[in-house]
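Got a structure for you, written out below as structure tokens; questions coming shortly.
One protein chain is absent from this view; the other protein chains keep their places.
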Amino acid sequence: MRLDHDFTVPVPADEAWRVLLDVPRVAPCMPGATLTDSDGDRFAGTVKVKLGPITLSYRGTGHFVDRDESTRRVVIEAHGRESRGSGTAAATVTAVLEPVGDTTRVRVSTDLHVTGRPAQFGRGMIADVSGKLVDQFAACLAQELTGGGAEAVGARAPTQAAVGAPAQAGMDAQAPGAAAGSPPPGAGQPVSPAAPGAAAEVGVAPEPVATAPGPAPTQPTATTGRAAEPIDLLEVTGLRALLREHAPTVALLTAVAVVAWVLGRRSARR
Amino acid sequence: MTVTEERPAGEVGSARRRKEDARLITGRTMWTENLSLPGMLHLAILRSPMAHARITRLDVGPALQAPGVVTAFTGRDVADVQGSLVCAWPVTEDIVQPAHPPLAVDEVRHVGEAVAVVIARDRASALDALMNIDVEYDELPPVLDMEAALADDAPLVHADQGTNRAFHWVYDSAQAGAGDDFEQVARDADVVVRRRYVQQRLIPSFMEPRSVLVDPTSDQITVWSTTQIPHILRVILALVTGVPEHKIRVIAPDVGGGFGGKLQVTPEELIAFLAAQRVGKPVKYTETRSDTMIAAHHGRDQIQDIDVAARRDGTVLALRARLLANMGAYLGLVGAGVPILGAYMYNGIYKFRAYRFECTGVFTTTAFTDAYRGAGRPEATFAVERIMDELAAELGMDPIELRRRNWIRHEEFPYTTAAGLTYDSGNYEAATAKAMQLFGYDDLRREQQARRESGDPVQLGIGVSTYTEMCGLAPSRLWGSLRYTAGGWETATVRMLPTGRVEVVTGTSPHGQSHETAWSQIVADQLGVPFEDVEVLHGDTRSSPRGLDTYGSRSLAVGGTALVQACQKVIDKARPIAAHLLEADPGDLEFSGGAFRVRGTPEGEAGKTLAECALAVFAAHNLPPGVEPVIDADATYDPANFSFPHGTHLCAVDVDTETGRVAIRRYVAVDDVGRVVNPLIVEGQVHGGVAQGVAQALFEEAVYDADGNLVTGSFADYTLPSSADLPDFITDRTETPALEHPLGTKGVGEAGTIASTPAVVNAVVDALRPYGVTDVRMPCTPERVWQAVSTASRKGGQP
Partner (left out) sequence: MIPEAFDYVRPSTVDDAVRALAAAGDEAKVIAGGQSLVPVLRLRLAAPTVLVDIGRIADLRGVREDGDDLVIGATTTHDEVLHDPLVARYAPLIAEATATVADRQVRHLGTFGGSLAHADPAGDLPAVAVALDARLEIAGPNGMRTVPAADFFLDYLTTALGVDEVLAAVRVPKLPGWGTHYEKFSRVAQAWALVGVAAAIERADGTITGARVALTNMGPTPVRARAVEQALVGAPATAEAIAEAASRAGDGTQPGSDLSASADYRAHLATVLTGRAVSAASGL
């Protein structure tokens, strides 16, 4: 499955490039991701996606396959395994930065392979879910790269609309329909930080902050502050991408990538 | 000859309610999954989520720690003892037969392949513990597209074999001496129509998921399995496991459907056998529907390139079929033979001068394929019946008229076809005339014309299928010439109990076919005993030691004939005893109504009944000298030829050109299955068969994605129709007895499935032909139909 994203951020390419390589900063953009280890080239972590009653959790690792400053191209491979069950997820993410005046055009293409139960029994769910995850990842990345204001609202993964990221995910390269063809609505437009409207939408969910769990005290090591605020993803997107926190016993995770991996092995919890 | 509505004098021909129904529909039977033995353990199987990968790490250690777990093992742990599953039909001398270990050892080749097992005290614990098995895979490239798989640089499913080509099999009428050379004849033809048809992959959706229980604790290892083939299973278990055959007992209890899907010796059966031997306790495995979908064998999956050559006047001359047949990752029990069974049917009921057939079997990283209701013959019938419609369109002829000009006329039987088979009997004219009349063919054609002219968004389509099939598998000699390793005979035993009741043992293995009822009807007539007094035993190698089981519409044609012959032997054995008791000459006795009487004695006069003879041999006090005190008899029948059911199916569909929805408006099936033992059972077989054929035409398709995931892994995505999606079927019969089968029966288990698929697709294409549509790929989903209409409309086609 290939998913393509294309957006522009209002910062120079050099600056965007620095952010893109900062794993601890970028990893939490993956909804539900917890970075557990990172040495610059390699990283490990977990990803848990909750969608209504459905929970997909993976744990795995990733590494930079390519980091070419001259072409400003980054290729990351990540691979993970379902914590319950033997399904796998693997992603190759290619991001290319292209200076456009003082702004930077970012093209992210994700080649995603999912096996096991989610692929077999999902009524096409996996495409929907993956598309959404990548949308949010790209939207958040746009936010990160935009920099300004990111700290203030950083915990919030902006909605697609707020970011202006196209987030149009075609099912595959041959029949993407929207993705390849017409320029996405936000393309070429500066990205604004999460619009207040996004937060306002949250109002429909009463007191969501109170009802969703905050980070558990047993938070594993390298989790960034951002990832520790999953609630905002829930608020803004409605996707209950909650972090797994019972993880000390668990191996951990991935991040930049697209699908991820967790642990949360049930036996460990009992 | 057509069926008369009179009540038959005997049991044969009467619409008896099934003996089996009471226990089946009230749940008073024991399915394999219901069986429970003291100390029984439960087995769960970890299956590969990858289409193709090397297993780089596999540790069942963590699973052993889980509650309730007794043991766990991997393919590597049993690599030296597990053996390999068997291909019983190596169709060519040089067929590639890769090893097929029940548990993958180092490499997995399809999603769903078994890689490790857990044995626990209860099923839930076994399933839970699977989650703890630590496994890592190193991905290898999936091989999914058959044509790409045959390219020189294609990744290989079995690297050690050096090719993805399993076999290449050819039939040529010129070489066989059954006709001319295709190329030569086609060169002189006025018109050649060429089409590619795709037989999508289907999943046999039997009602009862597969289950196996193995008890190793007594002298014989006993295997209960949801199988169609207990006898064949026993032989293969002995060959693969090395356990002597006489130390294995196989029982197929009541089995909830098969459709060919249980015509297999499965990895799961061997795994359970191995597991039970290892733990020394009874072990049961029952799959879930999800397992069925990914791991049981699939059916169809062929690409057919068909050429038909004809004269302008509609005379067909030559036919060529070139096939790619997807074997999946391994060769199933008879999977390689499935397209070969079809090879003899591509010419259908038509008189071709030349015929050539080529088939290449291809390995891919998908579940292995094998028999599914019809097995090769639905594919063949689809191809010829579809292309006859295309030829009719090309020539501007009515499709039925084209068929009429080319089919074998009833006075021309027996007729040897270009495929080399000799059809013994048939009457295509009668079946077609009856079907057209029931259907209201001319009226519907008129309505179709009117709707085309008015530009009705809902178009009417009419499809026909004048099929035949080869049934009654099979003459053993012929099986041998096709390199099938077993024979095609069937056996029956008739035991006269001292009290006059009759115990029948059959080597067939019913799993929905009503053998208990039909066999009782036959015996009642043959021996003159009440229907209720007959008990039919089957499916247990202890009570029924010989047999070749149930598939290929063979049971009644072959097994029923053996039964008749066994009954005749009983009568022959009883005759001297009756004569002795009546103090008459055996030659003066006639047998009717269950009793021997001296010829000429008025009906009603005392004679000696078979029951009296049975009691006489039981006591054995007063038997003629030299006569053995037994009148029980066995018979084994090996048919000289196949039987050839045929018929005409007509289908009318309403096609909503705005949405693409196809609704069957009228469906008529007139089948000639020879003599009918029980019309109710025949009716049921036709209904079920047509439903499954319609399902291939409109609904079902197993889909693998580009990574080799089976994305139709549940009934949410594998679209199985229900009665709500099917019309009322109008069924009738003609009856031309099978001349070479003493009972006159031909077989009906597959007829509906074989006939209906092309009838439905022909109807869909017929509805859309004014738009310029010449094909819609199966299943003809609303979207595909809509796409066909939209594409054709853009090209300028319109109703």
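Every chain is named by a letter (A and B) in the order it is written, and numbering of its residues begins at 1.
Here is the rule we use: contacts are C-beta pairs under 8 Å (C-beta built on N, C-alpha and C of every residue); 3 or more make two chains touch, one makes a residue touch a chain.
Here the structure is a predicted model, which means the values were calculated and not measured.
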* Over the whole complex, note the residues of subunit A touching the chain we left out. => 50-56, 84-85, 117-118, 121-125, 127-129, 132, 171, 175, 177, 204-208, 210-213, 237-240, 242, 266
* Structure fact -> Logged for subunit B, residues touching the omitted partner chain are 123-124, 127-128, 288, 290, 658-659, 661, 699, 703, 711-712, 714, 716-717, 719-722, 724-725, 781-783, 786-787
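Just so we're on the same page, only the chains that are shown with their structure count from here on.
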* How many angstrom between the C-alpha centroids of subunit B and subunit A? -> 50
* **Contact footprint of subunit A on subunit B as seen in their complex** => 46-51, 66, 111, 131-133, 135-137, 139, 290, 293-294, 705-707, 709-711, 713-714, 716-717
* Sort out for me which residues of subunit A touch subunit B in the complex. => 1, 81, 84-88, 90, 113-117, 119-124, 172, 265-267
